[in-house]
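Below is the structure I would like to discuss, written out as structure tokens.
The excerpt is restricted to a subset of chains, each kept in its original location.
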Amino acid sequence: MSSHLMNADPQLIEDLVAAYRILAQHGVLDGFGHVSARHNRAANRFIMSRALAPQLVTAKDLIEFDLDGNPVDAQGLPLYLERFIHAEIYRARPDVGAVVHSHAPSLVAFGVTTVPLRPVCHMASFIGRAVPIFDIRNSFGLTDMLVSDSAKGRALAEALGNSSVVLMRGHGVAVVGKTIPMVVGRSIYLDLNAKIQQQALALGGTINYLDPQEAQKMVDAGENRSYERPWELWKAKALEQ
Amino acid sequence: MSSHLMNADPQLIEDLVAAYRILAQHGVLDGFGHVSARHNRAANRFIMSRALAPQLVTAKDLIEFDLDGNPVDAQGLPLYLERFIHAEIYRARPDVGAVVHSHAPSLVAFGVTTVPLRPVCHMASFIGRAVPIFDIRNSFGLTDMLVSDSAKGRALAEALGNSSVVLMRGHGVAVVGKTIPMVVGRSIYLDLNAKIQQQALALGGTINYLDPQEAQKMVDAGENRSYERPWELWKAKALEQ
């Protein structure tokens, strides 16, 4: 762990490292993408890895950032270009404690189609009624598609609004949660829901989506019990790696 | 093994632990879902794990329940909220010796579509003519989708009727069998049949389903020879884990 992170909760650090590996093991992250957590002692700071493939992240690769996306002390390490996704979501959403940005294939597919991503099973109740899509072209014209500054991060955070998820057209997704286990669980079950919806659509019939009130009741009932049960399994496997 | 399970058949206990791991290794269970077996010495009791991710279950995590879903001696351990699925099926179906509840993606897809799940291969003859779908909304309105009490368990058992399988809309599936190897084998080949039917539908032609009489003859002929051959393989791999 970098010295400037010494006052962060060791549990948070361990969970954040586990999150990188868990999402890689589930195919949500590949060699790209990232996870972050808001600093437990400073609401205007967040922690994420230096630019590194998720499966390789360890505690000593973690760096602290402010909400402008500036590292507190990068020690010359290369940074994720898209850290502004995280910075601006933490600024806009005080309720958010952790953020995932991935290129999960199932979600890229839903980000480029006119068919809306909707909840087909109770595990994905956090989707609610609909998932917003952020199209960078709407505000910034023809770009290199990357959320590489604060203005683009702000536009993404606006598209996210009060949702748990925002798809990014031609790019991927951002998922948010109160805790690291929650954002990891949501990322995994969002991917699964997308795959199931795709399978169900391919069958050729009519789909019975969850009623938004059903989805809301599941969220109110504790949303998969805060993913405590699978988190124990996922973390054990990630750390034995 | 918990002391209150000491009078259960050690073979049953070993098979039940293996079942959790086998179904996790086959992707039928993930961090959620559960398997149970009726107690070999008490028809009004069944055995299942405390609330735990299937891959982590060992003999010492097993607990005995009565048919109201009450643990005989939970020793303060957290319980699966949906144990009533199991309890009410054992009450309604004296022929059933083992029950699986899973969220297998292929079956969630068939649970939300108007396209019926039907047998496309001889390994899934136990499907018979049709698979009933349990929609919790029909009896209980807009809920959190969980079968979390005896009344909901009873409604599910009624939807199951005399079948081997009942799909649960927006949720998953319950599968029953006379023995643990049978319910595990059915769970694996039900998932496979769903995937094959989906592939066949995607080809765009007309499908030649098994004739219900063909399916019945296969069941009468011993239904995959009681899954003895793959069970030997599956169990060996599960226990070497």
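A and B label the chains in the order they appear, each numbered from 1.
Simple rule for what comes next: a residue touches a chain if its C-beta (ideal position, glycine included) is under 8 Å from a C-beta of that chain, and two chains touch if they have at least 3 such contacts.
No experiment lies behind these values; they were computed from the predicted model shown.
K.L.:
With 2 chains in place and all of them the same protein, how many does the whole complex in this file have?
P.N.:
4
Note that only the chains that are shown with their structure count from here on.
K.L.:
Between 0 and 180 degrees and rounded to the nearest 5, what angle rotates chain A's CA atoms onto those of chain B?
P.N.:
90
K.L.:
Starting from the mean Cα coordinates of chain A and chain B, work out the distance between those two points in Å.
P.N.:
For chain A versus chain B, the centre distance works out to 33 Å.
K.L.:
Residue numbers of chain A touching chain B in their complex, please.
P.N.:
119-123, 125, 192, 195-196, 199-200, 202-211, 213-214, 217-218, 220-221, 224-225, 227, 229-234, 236
K.L.:
Over in the complex, which chain B residues touch chain A? Could you list them?
P.N.:
On the chain B side, the touching residues are 30-32, 51-53, 55-56, 81, 103, 105-106, 108-110, 112-115, 135, 137, 142-146, 169-172, 198, 201-202.
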